[in-house]
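Complex shown without one protein chain; remaining protein chains in place.
All chains are identified by letter, namely A, B, C and D, in their written order; residue positions are counted from 1 within each chain.
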Amino acid sequence: MITLGHYLLVSGILFTIGFAGVMLRRNIIIIFMSLELMLNAANLSLVAFSRFRIQANGLPDYNAQVFVFFIITVAAAEVAVGLAIIVALYRARQTTHVEDISSLKF
Amino acid sequence: MISAPLLEVAVLLLGFAILLCESFAERIDKRTLAVAGIIGLGAVLLASFFLSPTPAPMPGPSLWSFYTADPLAVFFKRFALVTTILVLIMMIDYAPVVREFVHGTTKQSGLGEFFALPIFTCAGLMWMASAIDFIMIFVSLELVTMSFYVLVSFTRRNPATLEAGVKYLILSALSTGFLVYGITWIFGVTGETNLARVAIALANPAIERVPALFGMVLILVALGFKIAAVPFQLWVPDVYQGAPTPVTAFLSVGSKAAGFVVLLRVLQPFFMLPQMHRLLVGIALLTVLYGNLAALPQTNLKRLLAYSSIGHAGYLLIGVVSLSGVAVTFYLVGYLLMTLLSFAILIVVANQAGDEIRDFDGLGERAPFLAFGMLLAMASLAGVPFTAGFFGKFLIFDAALRHHETALVVAGVVTVACGFYYYFKVVRAMYWESSKALTPISLNPMSRIAITAMMIGIVALGVYP
Amino acid sequence: MSPFLFWIFALVVVVFGAAVVINRNPIASALSLVLSFMGLAALFMSLDAFFIGIIQVLVYAGAVMVLFLFIIMLLDLRTEQRRKINLVAFAGGLAVALALLIQINFVIGHLAAAKRPFPLLPALRTDDVRNIGALLFANYNLPFQIIGVLVLVATIGVIVLSKRELR
Amino acid sequence: MNSALPWYILFLPLFSAGTILIVTRRFAVVSSFISVGAVLLSFIFSCALFVSPLTHSLQLSWIDIKPVLYVPFGFVLDDLCKTMLLLVTGVGLLIHIYSLGYMRDDAGKARYFASLSLFMFAMLGIVLANNFVMMFIFWELVGLSSYLLIGHWYERDSAADAANKAFLTNRIGDFGFMLGILMVWVATGSVVFHDIAQGVEKITSHPGYLTAAALLIFCGAVGKSAQFPLHVWLPDAMEGPTPVSALIHAATMVAAGVYMLVRVGFVVQASPHALTVIAWIGTITAVMAALIATQQDDIKRILAYSTLSQLGYMIMAVGLASSEAAMFHLFTHAFFKALLFLGAGSIIIMLHHEQNIWKMGGLAGRLGITFLTFVVGALALIGCPPFSGFFSKDAILSLAYERSGMIFALALFTALLTAFYMTRLVVVVFFGKPRTDHARAGKEAPTVMIAPLIVLAIPAALSGFAFFSRRFLALPVGKESGMLVSLLAVAVTLIGVAAGIALYRNRDSEPLHLGALRRRLFFDELYAWLIGATQELLAKIAAFFDRWIIDAGVVGGVSGATWGAGALLRLLQLGNLQAYSFLFGIGIIGVIYFTVFR
Partner (left out) sequence: MLAFLVFCPLIGAILILAGAPARRTALLAAAMMLFASVLLYLRFDSGGRGFQYVTTLPVNAEWGLNFTLGVDGLSLIMLVLTAIVTLAAVWFSGKIEQRENAFYACLLAISGGALGAFASIDLFFFYAFHELALIPTFLLIGIWGSENRRAAAWKITIYLATGSFILLLGLILLYRSVPDATRSFDFRALQAASLDGAIPVAAQHQIYLILLIGFGILISLFPFHTWAPEAYAAAPAPAAMLHAGVLKKFGLYGLLRIAIPLLPEGARYWSNLLVVLLLGNIIYVGLVTIAQKRLDWMLGYSSVMHMGYIFLGIATANLLGTNGAAILMFAHGLSIALLFALAGEVRRRTGTLVIAELGGLAKVMPFAGVAFGFGAFAAIGLPGFANFAAEVMVLFGAFRNGADFQKFHLFQIATVLALWGVVISAVYMLRAYRGVFMGSLNAKWAQLTDVRPSVRLPVALLLATLLWFGFFPQSFVRLLTPSFQQYLSANQR
């Protein structure tokens, strides 16, 4: 029997994977993908919650789904801007590696 | 009488107008756009004094379940407007640098966007100021973040800037992730996103504490990132140093202030929990210590100011912990004045020399006016009486002592001494040393007015709060 | 929803999610990201959130993915040549991730509702597109507008940042 | 007018000092005459006061925090005071006049006379003071002026050092004096002599406390009148001009200690233990100084040591509870010792500042008047009847005879030594043949210097006789044992004289060498070592501690540590994005842990 907990766990794992990716990978593009993973993990939980909380009118709580909608939009916009920055970086430095962009420090 | 949401609308329209001019009127000097923006924002600021009161929140969903125009919100709207105006003024001074690092078809290409984006950011800040719903918070905060992504890496020919941009991008996105996940959990527990209703739900003892706290903590992480609280401050020095200076100023004042107002709102329902209080005390302690200590060895003024802004975030947190809205507000105003003042002068000087502290050598002779302004700013940041900074600290300590936050107070005193050390390093450079170049530094009238205004403001707040 | 399907899709999501991180070749990561999101979409649908599921597929598989691949191609990033992995950092990262996972798990454990199965939806099924749309344009009007501005800003940003300029 | 007399007497010299300092510093002659005129006037006024029955004068309040502390600025006008006034102004006047000659062509003449006037002011203040604090004030001022006068030739290192030595030694004495004053004040609640005398039983009822207080007050006297063990400054003080030595270090200032003890007799006399100590200190000083005097070659040093031993007599007398005897000896001593110094002065100046007696000789003929007066003084000093010294010393001896045999014996011995070294002095200086060209060329001093000698010779000779001195002070009642004592005294004196003549007739150099006595019993060396071993060492240690431990160590350490902490913390900013996200993660799990799990 599938409970709310299962979904939350899956989303949690996904979130963690994403975070691990941010911490472990050095390729900025992949880091960016990992960030997407984290956002979607959040989405999964949200949807799960919305499904779990049946409203009085017997429908799922659509507020959460609206929020998911917003998150997806924001994520998309973020990807656009982020990739633009990355491209600019690549033009300037011919690299997408985090080690290569550590001139500002201390 | 004007209904509060119209303010943002007006700001938006202003932004659109400037964009249109930028794209269709190639010929005009782009600086006029900035001036137009300044005037427009000024008008909005003026308008913000004729607001109709917030209607009583009617039952059922409506605009007012996301948006409030309570005094706090209105205050911070004005705060955002003033900040943006000043930032625009700085940007005019900064234009040559932009031109140097953004090659374009026309010699001023890119400037238009450079002037337009802050206005949208301003709108975002204003929405943040009156957001009382997590979704609203998320959206407006993302708007602000998004435009800062662009602004930070705006001068993209400059490698340092791009590096700053990327760092800001990744870490900020990371914090967004946590914000979202946190909101999710809050929603999961309470089934609400409106702060007021969340508070009601939390008041109910049947609610599970642990998940709620978990969600709250994740939200705190995101906000802590915005206000540069330890341990989420790591991006600050690099980004502040790399970003275009006006943007740095904007970051350190605008987004920080917005972060604080959101923090104040969000924490409201959670203060009754001891864990939360403990956490905040800890964070405040770390922040104030880290910022001030790590600032001691700095030699680059922008970076120094970055660390000091961490330190000030710490003082502000002390105020937050002591539940003293007045103190925090006052401190923020003082902080706005002195930080923007120092950045404004920094820009002017950096155009000639550079942004290392040693580039300020002998400013006392080169540009007495600027030097005196910097002296004032530094004194205020350090907390010398008869400046806004002193009163801010005074109120903060007062509040902290009232709540017997001994540890915080002790840390505060120690760090204030450190503050004297590193702020006076600048003063020393300006007055003790003698400079190589003795060319006087020019200053355009608008900035002069702005700087004078800020100096007067600092002293006025210091003498007559 | 049958547990079987759930397990399948959950597995897909997690495995390909992990693949995103593990793959050394960016293109491979990108593709596994798509697959993982597909799985996610399926899970959404299994939660009766069809609209969101569709959006998910459209936006990610359609837009985001293409964008990613396009950029990867543009910059033609090869499989990142083997740099020496900083083991300490690696282990540390893993440790932190695990710690976070444990904490999340613990929190889920503390959520009483988590034990309970999903309540059944009553028979009458109105399409959720309409519901969401209504909500979006009635209640969430203001945030929606703001999102609009956000997208505008993003557009400006992208233009500014990647406008080809002539020396 | 009349009641203001003391004020005039007191403030005329100050006025002259001020005028000289501010106005007439440039004009030496004018200054000198201002100074002399001032002292002349106050002498006249003193005479007037002496004959007037005036006993009270108007009184200001210097510090007035009733009821806690009340320090008036007022005078005691009893006979003792009046006599002392007369003595001080009189001798002072003569010495001022003498100085006109002695300092005629000195560069710092104006400064000299200013200091001299200042001294007169201070000394008169001591005499007139009617309370402890005021007396202490003038006490210190006397110290100051003697510092100035000793250091008059400040370019000379020896003079400068002597001045410092004198001042510091006195300060040590005053340390005790002040403490004593405090104790008396706390006990009786007042500093005014009269009130203390009224409520003296408040303090006499606690013998231990009383003794302590009395001895501490006595410390002041020890310092000022150069008693053992604080006597070391007086001989060095001879670095000053000779008239100064005559006035300050023979006639008046050093006698101030005695005067003070007499003045506060009601406290001192009340404590038998204190008295014994005082008596013995006096005795020791007398003997020791006399011994040392026998081996000195510098004419002024000889006189200085003889002054010490005479002061020893006076203190002895005080210790033997007879202030009359003490005052009597003080009175006579003032005259003949001043006379001797002035005589020595005229010799010295005639021999172009030659002070070594072995470089003189055979001056009897050339400096006739000086010789005669000097001899008068010497006779008075050695107490040869009928000269004044005989009577006063006799009084003290007979006292000692009654009280304590030991003291008496020592006193006699001192008398013998006195006779011996004075004879030595006279013989070596005035008889035999001249030993240097200066000595041969020596001739009589100018009148302005001779006149005071003659004037002083008269009281030096006569002031012993009761018919003369009774006018001025209460004499000690003659004892029936008097006869025997006098005979003994005269006998030892004769022995001393005889020995002196026998030993030093026609000598060209010192026949007997007693190193210890020549080296003044090593007191200076001892003290130098003592100071070096204690204060200097401590000072160096303290300085080191302050510089390196407190300042560099603690203060520097703290600031350095802070800075270091900052330097360490900023290393957190690795600049590497991964590191940031990693730390970010650690921060997050930390935060969650502390909030959710604890």
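In the analysis below, contacts are C-beta pairs under 8 Å (C-beta built on N, C-alpha and C of every residue); 3 or more make two chains touch, one makes a residue touch a chain.
All values derive from a computational prediction rather than experimental measurement.
**Student:** Of the chains you can see, which ones touch the chain that is left out?
**Tutor:** Every shown chain touched by the left-out chain: B, D.
**Student:** For the chain left off this view, which of D:F43, D:F119, D:W185 or D:W280 is in contact with it?
**Tutor:** D:W185
**Student:** Out of D:V30, D:L54 or D:L144, which touches the unshown chain?
**Tutor:** D:L144
**Student:** If you put the missing chain back, which residues of subunit B would it touch?
**Tutor:** 364-365, 375, 379, 382-386, 390, 394, 397-398, 401-402, 409, 413-414, 416-417, 420-421, 424, 427-428, 431-432, 463-465
**Student:** Please give every residue of subunit D in contact with the chain that is not shown.
**Tutor:** 21, 61-65, 68-69, 71, 133, 136-138, 140-141, 144, 151, 154-157, 160-161, 163-164, 167-168, 171-172, 175, 178-179, 182, 185-187, 206, 208-209, 535-536, 538-540, 542-543, 546, 550-551, 554-555, 559
Going forward, only the chains that are shown with their structure count from here on.
**Student:** State the pair with the higher C-beta contact count; candidates are A-D and A-C.
**Tutor:** Between A-C and A-D, contacts are more numerous in A-C.
**Student:** What is the distance in Å between the mean C-alpha positions of subunit A and subunit B?
**Tutor:** 26
**Student:** Report the inter-chain centroid distance for subunit C and subunit D in whole angstrom, where each centroid is the mean of the CA atoms.
**Tutor:** That gives a centre separation of 102 Å.
**Student:** Two or more other chains touching the same residue: where does that happen in subunit C?
**Tutor:** Subunit C, residues with two or more chain partners: 89, 93, 96-97, 100, 103-104, 106-108, 111, 113, 139-140, 143, 147, 150, 154, 157, 161.
**Student:** Where in subunit D do residues touch two or more of the other chains?
**Tutor:** Answer for subunit D, listing residues that touch two or more other chains: 570, 573, 575, 577-578, 581-582, 585-586, 588, 592, 596.
**Student:** If we count contacts the way the header does, which residues on subunit D are in touch with subunit C in the complex?
**Tutor:** 578-579, 582, 585-586, 588-589, 592-593, 596-597
**Student:** What part of subunit B is in contact with subunit D in the complex they form?
**Tutor:** 166-167, 170-171, 174, 178, 210, 213-214, 217-218, 220-221, 230-232, 234-235, 237-238, 275-276, 278-279, 282-283, 290, 292-298, 307, 414, 418
**Student:** Quick one: in the complex, what on subunit B touches subunit A?
**Tutor:** Against subunit A, the touching part of subunit B is residues 135, 138-139, 142, 146, 149-150, 153, 156-157, 159-160, 162-167, 169-170, 173-174, 176-177, 180-181, 183-185, 187-188, 191, 193, 237-238, 241-242.
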